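The structure appears below as structure tokens.
Omission of a single protein chain aside, the complex is shown with its protein chains in their original locations.
Right, chain A next:
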Amino acid sequence: MSYQLNFGALLDYQDVLLDGLWMTVKLTLISTVLGILLGVLGAAARRHRNAALRHLSKAYVELIRNTPFIVQLFFVFFGLPAIGIKMTAIEAGVLALVINLGAYLTEIIRAGIDATPKGQLEAARTLGLSSRQIFIRIVLPPAFQRVYSAVVSQCIIVMLGSAVVSQISVPELTFAANFIQSRNFLSFESYLVAALFYLILAFLMRLAFNLIGARAFSRKEKTL
């Protein structure tokens, strides 16, 4: 029990840590935006007139939600190049994150869509809106608002999940911590600092989403 924690030595590697942090932020931003788009598309497919699309969307959701992210990542990074689809580690990481987030958001947004009052659909149809107009203008905005907090939580879970992307050597925060501890053997300190960064990121993400949500949804209510 004579071990002395030595956080000072990490300062030599602050560039590595900050670069890793920045990469995690970038990965999270890209996969959040694309993941939400995929989630909306998936939810639209799930409630589409075409039965094939509905089944496809359901199979996608069940397949992704019932397998670990790391296996999905390895499948994308190692498995797809074997059948001729080549990509860099970062591309594979983003692709896996987007596919993963998209499946969860499909299910979440679908739940929001299902809660749409029937009268709104009937009214929209009576007004002669096409089914695409109904989905984009009538169904989607309030559905998204209804499930917004679940969407936020899922995006944060995916941000935390991006730590796994270090395993295919994407230089993000966890990779940086791995790198540092392999150099100076201060494993406990490195991982503790990285964990603290994740905690702060999760906090800031929630804050940012709440601000965005407050602006986006309050404006809508004013115009109504």
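Simple rule for what comes next: a residue touches a chain if its C-beta (ideal position, glycine included) is under 8 Å from a C-beta of that chain, and two chains touch if they have at least 3 such contacts; residues count from 1.
We take it that contacts and distances are computed from a predicted model.
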| item | value |
| --- | --- |
| Omitted chain (choose from "Putative amino acid ABC transporter, permease protein", "Imidazole glycerol phosphate synthase subunit HisH", "NADH dehydrogenase" or "Sarcosine oxidase gamma subunit") - UniProt protein name | "Putative amino acid ABC transporter, permease protein" |
| Which residue of A:Asp12, A:Glu62, A:Glu91 or A:Glu122 touches the chain not shown here | A:Glu62 |
| Touching residues on chain A - with respect to the absent chain | 1, 3, 62-63, 65-72, 74-75, 78-83, 160-164, 166-167, 174, 177, 181, 187-188, 191-192, 194-195, 198-199, 202-203 |
